[in-house]
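A single protein chain has been removed from this complex, and every other one stays in its place.
Up next is chain A:
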Amino acid sequence: MEENNDNNKGTNADTRQNEFVRKVAEQKYEFGFTTDVHTEIIEKGLNEDVVRLISRKKNEPDWMLDFRLKAFAYWKTQTQPTWGHVRLPEIDYQSISYYADPLAKKAGGEEKKEIDPELMKTFDKLGIPLEERLALSGVAVDAIMDSVSVKTTFKEKLAEKGIIFCSIGDAIQQHPDLVREYLGTVVPYRDNFYAALNSAVFSDGSFVYIPKGVRCPMELSSYFRINARNTGQFERTLIVADDDSYVSYLEGCTAPMRDENQLHAAIVEIVVKDRAEVKYSTVQNWYPGDENGRGGVYNLVTKRGELRGEGSKLSWTQVETGSAITWKYPSCVLRGDNSVAEFYSVAVTNHYQEADTGTKMIHLGRNTKSTIISKGISAGKSQNSYRGLVRVGAKADNARNYSSCDSLLLGSDCGAHTFPYMDVHNDTAIVEHEATTSKISEDQLFYCNQRGIPTEQAVGLIVNGYAKEVLNKLPMEFAVEAQKLLSVSLEGTVG
């Protein structure tokens, strides 16, 4: 009798699950539309002329072109890395166009003064209104489509406080000294294959400078959108927080649904000086490909912050739900004494997505502290890996690190992996790492069921609770979006 009951329960759960899976499968990637706007795209292929052309299009000074050419020369000597736990195919770098400008004037057309209304509509649709009166008053946005910054809001208001917030292209024109002082000092072009590629061909991204003693009055944010076909996005972001300043920075991204794989190889560099604090949050929602693993964005990103100042603080928070392949390790170099670094991450993979993400904490100064909290959730046939390094240098007395990375498996065809590395060269360091991998506890599910909560809701509850530790670190505006994303990405993957 008991057996029968069990069977029935199983079948019911299966039916429910199947129904839900179907419902969710039918749910389309919300931001998968394309915008029909005239875009000037340069010829496919990558060579020195292309690098020169990009530099010329952006009207860059000679030192910038030199930087690009050096990076390109180095990139040519490198091969695509294969150590990640992802099935990244050999990318044909010659079949990608490296510059796409949706703001370019039509041939023979008159000079555009206003932004194309199509573009305005696109960003409206994405929930990023570019008109300041409509925008949330607390957030300034730098909206970037393909290779060009469409608009940066609240620029003037921020300038009153001495804050520079603009696209990196503008910054190179208007604040060349600042850019030259910091660009490439945190992530040198020789850092890795993709960093070299980005340094050679990067287009717009954001530039932020917070002067001494200024607390940025609003959240700064960049929104990245890939629109054009057969292009890659290679944005570059540079954030400099001078002594005693504070800024919270948000980054969001989406792309249209396409069968082809598009490449996104960005660099983010952050410099944090004495007693300054930077909070960097990402909700990454690039197109993840369809349920059969077709299409999707290859997200191959180098992000690093250097805590140069005494008592400085840097906090990375990321919610990774999109991209077919993610290869991303937001890192911190704790150079200043008493500096503090944090890394909070939720990575969700479903269908055939693959994520290899984590962080590096490099302790060089004295009394430095770092915390790593990583939550991986894998479903479908996806692979989700945490890869992290904690290094304590010989002079980093009293360094302290705590890492915890947990993985949750939903479904029997997915994988969850942990690859932590710890290199300790100092006898006063305390480094701790712990990780667990499991599926959702049957006891917890049973407890919820007992109290009348249906299984799928219970799963939602448990997953949300599991990710809460990280979601709580997100700024308000993003927390809501992230939670919604999490439920869309996940619900229906279990019964």
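Everything below uses one rule, namely that a contact is a pair of C-beta atoms (placed from the backbone, for glycine too) under 8 Å apart; a residue touches a chain by one contact, two chains touch by 3 or more; residues count from 1.
In this text, contacts and distances are computed from a predicted model.
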Choices "Carbohydrate ABC transporter permease", "Fe-S cluster assembly protein SufD", "Multicomponent K+:H+ antiporter subunit A" or "NADH-quinone oxidoreductase subunit K" - which one is the UniProt name of the chain not shown: "Fe-S cluster assembly protein SufD"
Residue of A:47, A:428 or A:472 in touch with the missing chain, whole complex considered: A:428
Residues from chain A at the interface with the omitted partner, ascending: 83, 85, 392, 394, 407, 409-439
